[in-house]
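Step one of this worksheet: look at the structure below.
Of the protein chains in this complex, one is absent; all others appear in place.
Naming follows writing order (A and B), and every chain is counted from residue 1.
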Amino acid sequence: MRRNRVLAAVAAGLLLTGALTACSATGEGGPVTVKLLQFQEARADVVKDLIPEFEKAMAKKGRPVKVDLVTDILTDDQFRTKITQQFYSGTAPDVVDMGGSNVTGMAGAGYLLKLDTYLRTWDGWDEYYPSVKKGARQRDGSYYSVPHEASVQSLFYRKDVLQRLGIDTAQPRTWNELIARLKKVRAKTGEAPLVIPAGTAWGGGSWTEGLLPIVAGTGSTLYDEKSGKWKLRSKGLSATFDLYADLVEADLLPVRDLHNPNPWEPTKYEKFPQGTLPVAAQGSWGWKYDWGPEGAAPIKNSREKIGTWDYPALVPGTEPAPISGGGFGYSVNADAAHPDAAVELAKWLSSGKALARQLTAVGAVSPRAGLADTAPYSNEPSLLQAEGKLKSSIQPPLGDGEDRVSQAVQSATAKILAGEADGSQAADAFAEEAEQLLGSTRVAE
Amino acid sequence: MTTVKNPAARPTRRRRERAALPLLLGPSVLLIAVFVIAPAAYGVYLGLTNTQLTGFAARDPQFVGLENFRNLLGSADFLESLGRTGEFVLWSAIIGQTVLGMLAALLLRQKWLRGKGLFGALMLLPMVVPEVVASLTWASVLSSESDGTFNRLLGLFGSGAAAPLQEYPMASVILINVWRGIAFAMIMFQAALEDVPDELIEASRMDGASALQVFRHITLPLIRGPVFLYLLLTTITTVGVFGLVYFLTQGGPGQDTEITSIYIFQSAFKYSQIGLGSAASVILLILLTILGMTYARLAKVEV
């Protein structure tokens, strides 16, 4: 009898802990529930306001949907780790708002719903710019996300600062021309004048906002869409790594700041606004997200003080060009309980006024035509101007394994920053590490 | 090591009592088997596959034999992470913690010393706080801003502000780990020193031996066993340090503080290469086992 009591106590203890876990489960009746995950505060805030409108619109159509917004503010790396784990364990939300670079790996693993049939029957899809569609298309030719923003990568410069220093602010034709100007700035201010995301601390940014736009301008193939293989050694890559080494050698990059765990803080949030670091490689969201009135580090009268250059030509035979930088898109979980409602949410958030409000909130360029007159996007001349460039921008093709290449880029550029490698050594280190991470089958000879 | 005094002669058990054994020991065995042993074994298996969490390869993991191990042993990144782990263990655990912990333990042995109680308590503080708090306090001490504690200290010597976590990342995390581990060394050595008779030390001091000579020739040989045991334990603990470093640097800047525990975490979860991460874990375990046996042999500890 006493034995039973002890056992009962143990059993009760186990049951109690079991009951605690049950708290997190939810039951629902009536309208279908769609879970939407946002991991950046600005996006979460604007979407939160839009959700009631969506629910109202769906109710009117007689298909009531309840949207459950999950907000978990994370850094890009934390998000990637987390969402990967959630997809793997089957606990991911129904709709995920994330950068295009994440989509490839997730789609490859079969975590995301193929959206082709949904998009084909959606008239909004026809308004998307070809470069955006191309950027969203995965290697198997299908789409796994509804892009709701685009961006243009350029070199942002402080017009007022450069003019005060007597530096030419016209579009530089070549990197050499730009380096000559930067050296003049350095001679006058004594500080590194240019920031390009590089190294491991910047994470994925070292790839998407750092090396990729530069390589894309060289015309060398980095990823061959037909064979699905990466070309890890090319003239363009070598020239790019040499460029990094030259910039570090001439003290033009703020190496110490790039080693900061949050390298964007001392560079984009402090020195660029102060004007001590007048040139920054940056996506078009910088107008709002970084330096807008409600951005991380507001710059007053930013339209007058900041200008943008296209990336100058790095190798002979190329021209300066804006680079398409991609943006976030809504992806739907392949295991979503109500895929139709989930896709409906993704489409609704990517259209009309809802889209305009999100674009304005994060400073993104519209991925589709016909939004120039929709407020509040219509009040954003910088973004509209960037949208104009989108049509002529270069769209770097990307495929499966991009996250691995990104990793190799981060550590190779880190080696240059640390002074451990020159350009060609870094190019070798990159090719070796990327091949090891990708596996030889995904690398072109 | 496993000599246990049996307090009483055990009369033979009545047979029916045997039935209780599974009930008594079962829960413990089950928990340890499922949540400790099974993951270790599963890790060995995963290390032989190309399991990934993303990408096309995630759909159908393949058995790839020793490919992961071949890749790792040929990978500069992994070998460097092992080197950094060695550096981290050597400087922080084997040298820093041991020397300072021994000093603290010797101090606590002095009969005339006042304030030992408070001293002992303060020394324990770094060890008892959660590692996340330990990291957080040091993030402030080593802050690159000019009013960080460390930079103020530098200012006293007329030196300009530094950013230790960016400029000397490895030295910084080593210092922090020394700080955290002094107390454990102190406790271990204190216990060991209790076995050294005071008379022996006093007698040698009378004979004119210096404090250092006494320590070297009398004290140290007497506590050799416990010291080696401590070295074994602190090595294992230090190889397993993750949060302390991850919180502060996440392995950076560059890969300057990417010790193997962080390499494993990053490759498995950040880059979703489960197979590679598991293989790295297995290599780490093998190295630890070798190290453990070496220590045991050196100390002639009965295992």
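Going forward, contacts are C-beta pairs under 8 Å (C-beta built on N, C-alpha and C of every residue); 3 or more make two chains touch, one makes a residue touch a chain.
As a working rule, contacts and distances are computed from a predicted model.
Missing chain, UniProt protein name: "Carbohydrate ABC transporter permease", from among "Ferredoxin", "NADH dehydrogenase", "Carbohydrate ABC transporter permease" or "Cytochrome bc1 complex cytochrome b subunit". Remark: the omitted chain is touched by one listed residue; of B:Leu73, B:Ile95 or B:Ala121 this is B:Ala121.
Among B:Val64, B:Ile182, B:Ile201 or B:Val214, only B:Ile182 touches the chain left out of the display. In the complete complex, the residue from A:Trp125, A:Tyr269 or A:Trp309 that touches the missing chain is A:Tyr269.
Interface residues of chain B facing the missing partner chain: 1-2, 4-11, 13, 17, 20-21, 23-25, 27-29, 31-32, 34-40, 42-43, 46, 51, 100, 103-104, 107, 110, 112-113, 115, 118-126, 128-134, 136-141, 143, 145, 147-149, 152, 179, 182-184, 187-188, 190-191, 211, 226, 229-230, 233, 236-237, 239-240, 242-243, 246-247, 260-262, 264-265, 268-269, 274, 277-278, 281-282, 284-285, 288-289, 292. Mapped onto chain A, the interface with the missing chain covers residues 2-3, 6, 9-10, 13-14, 16-18, 20-21, 24, 41, 72-75, 78, 82, 85-86, 88-89, 91, 261-262, 264-265, 269, 296.
Rule of thumb we're sticking to: only the chains that are shown with their structure count from here on.
Across the complex, chain A meets chain B through its residues 3, 7, 10, 77, 80-81, 84-85, 87-88, 104-106, 108-111, 199-201, 256, 258-261, 400-401, 403-404, 407, 411, 414-415, 417-418, 429, 433, 436-437, 439. Chain B contributes residues 20, 23, 27, 50, 52-59, 71, 74-77, 144, 163, 165-167, 248-256, 269-273 to its touches with chain A in the complex.
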